[in-house]
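We show some of the complex, not the whole, and keep each chain where it was.
Should a chain be cited, it is by its letter among A and B, assigned in written order, with residues numbered from 1 in that chain.
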Amino acid sequence: MRAVVVTGEFGLDRIEISSRQATAPGPGEVQLKMSVASLNYRDLLMVQGAYNPRQPLPLVPCSDGVGTVSAVGTGVEVGDRVCPIFAQAWLAGEPTRAILRTTLGGPLDGTLQESMCVAASGTVPVPDYLSDEEAATLPCAAVTAWSALSTHGGVRAGDTVLVQGTGGVSIFALQLGKAMGARVIVTSSSDAKLERAKALGADATINYKQTPKWGDAARDLTGRRGVDHVVEVGGGGTLEQSLRAIRPGGTISIIGVLSGAAGTVNLLPVLMQNVRLQGIVVGHRESFASLMRALETSRIHPVIDRTFALEDTAEALRYLKTGAHFGKVCIRHS
Amino acid sequence: MRAVVVTGEFGLDRIEISSRQATAPGPGEVQLKMSVASLNYRDLLMVQGAYNPRQPLPLVPCSDGVGTVSAVGTGVEVGDRVCPIFAQAWLAGEPTRAILRTTLGGPLDGTLQESMCVAASGTVPVPDYLSDEEAATLPCAAVTAWSALSTHGGVRAGDTVLVQGTGGVSIFALQLGKAMGARVIVTSSSDAKLERAKALGADATINYKQTPKWGDAARDLTGRRGVDHVVEVGGGGTLEQSLRAIRPGGTISIIGVLSGAAGTVNLLPVLMQNVRLQGIVVGHRESFASLMRALETSRIHPVIDRTFALEDTAEALRYLKTGAHFGKVCIRHS
């Protein structure tokens, strides 16, 4: 079977298709025949060596994807179409450092291989109404948005959620926020993207190029009460405005690795308004499973921008790097 | 100004229209010019002396209603159209016995009077899109359903909620459950009412006359996983089936006074499935205010069955007693 690997050293031009022997599943494991993988910004950083320079090579990149159970080890029943979960050992409850090191696409080999074996407990069945491309986008971006809004954020119907930009997590936060009955405000520098956000259900939009003080603008949209929840993907540059937008006692979810740079924040407004900053590192299997029920009920369709062939993985990552996409970029295994 | 009062002794035929002097608001108070009141089963029990036989008379019945601020005491600004809240002293957090004795329609005089004074903090502004009739239905039934599902229940998008029957709380639970992204199952003995529930968004319905073991039927509708939340209004007779429907770790909200009779429950299934039974006695002002934001976003319209004139209050209560209504029964002050 074929696998995409980064070998020798990091870099987009170090991506190769390698032919490997498919492994048989061990006890408690399942073997997956993979059909589609989906890219996150983390995958680009990983391949370039910017995420973790000490990551041993060769590595099969990419944490998100979907496949069908092709063989099972002892004591596990054959399932259907499943996604492997991001942190393979994080089933529920609190994470530990050891658990946070069981992530696919580095340090563990990822989904860009035609066949892979994972623990049966490290998979979640996906709803039938989703295409393979759509299902493949769920493990990182959708679970992150869901953990932020639902598991940690406790967003209630009628709450106002502010979503920054139109990246993968942000679009899922928009769609899921609407499914939860929230009012959603979206920011972007592109009026065209804001139009697409409105078509997906955004109640209000702000072009942050035209309105650099978008935090105040967002607060105005709530009658000066402040928004209940911000999905913060931009890091230090945007956090100042987020702190102007948020209501006293509100929550700002920090998803900042997407910004590619660490942010700094003046803590005084955090303190003075009883605000919570909650770091979100994807989420556990229990959240993933409850998200599947939310999708089943809401019939949300993940937004797919474009799908590449397995042999065009480097090209797909270069496309991701341009930032021109709206929605997820996928890779078909065959 | 006119007020409906029960004088001398309890009974539907003891209801009179009385002419009273409107009171001026004290410091921190507002005077409301009431426009519509809305009936709950509790009001019927109260008037009949079945809710609290020691309630002193005369009493102005009815806890729910809407009015306009007509005068204010010192230190309070004039608001707009508001509802008085059910337990006047319950602003947020945990209730106390003293707080639970500050309820309108007994022991305190209620909303069936053309003018009333309450503390400014004991009111909540209502959204413009609602008619007076619609707004008048909110303080008990809608706040109870919201407290059950959202404040105490933590229902998430994709959860399955089972709603018993089509009384006031149950219809709000159906509408709010859908606004929160839940999947809602409704039971009733009437196929006609189940059809109306479907029109309001119910995902599945069960006729409990035709299917006495509706608890198992509900569980079957979740792929044998069990429903996440039951809004229990029927008391002992229905709780056994609710316990068959619920998933391990699920929540059953107890709204049982609507059944008019105390129920008994075998506690063993509660224990063995880690289930929670949560008593719900309406809710606090903070819940009421967050509900207003949920309505504003979802544009839910409360279902009004019929509106009577103030002088026909006894007739309205007799109509409520028949159980023929679907939705709320209201009384217009003029």
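Here, a residue touches a chain if its C-beta (ideal position, glycine included) is under 8 Å from a C-beta of that chain, and two chains touch if they have at least 3 such contacts.
What you see is a predicted model; the values in this text were computed from it and never measured.
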| item | value |
| --- | --- |
| Homomeric assembly size (copies in this file), of which only 2 appear in place | 4 |
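What we mean here is this: only the chains that are shown with their structure count from here on.
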| item | value |
| --- | --- |
| Geometric centre distance via CA averages, subunit B-subunit A, whole Å | 40 |
| Complex interface listing, subunit B residues touching subunit A | 150, 154, 156-160, 176, 179-183, 203, 290-298 |
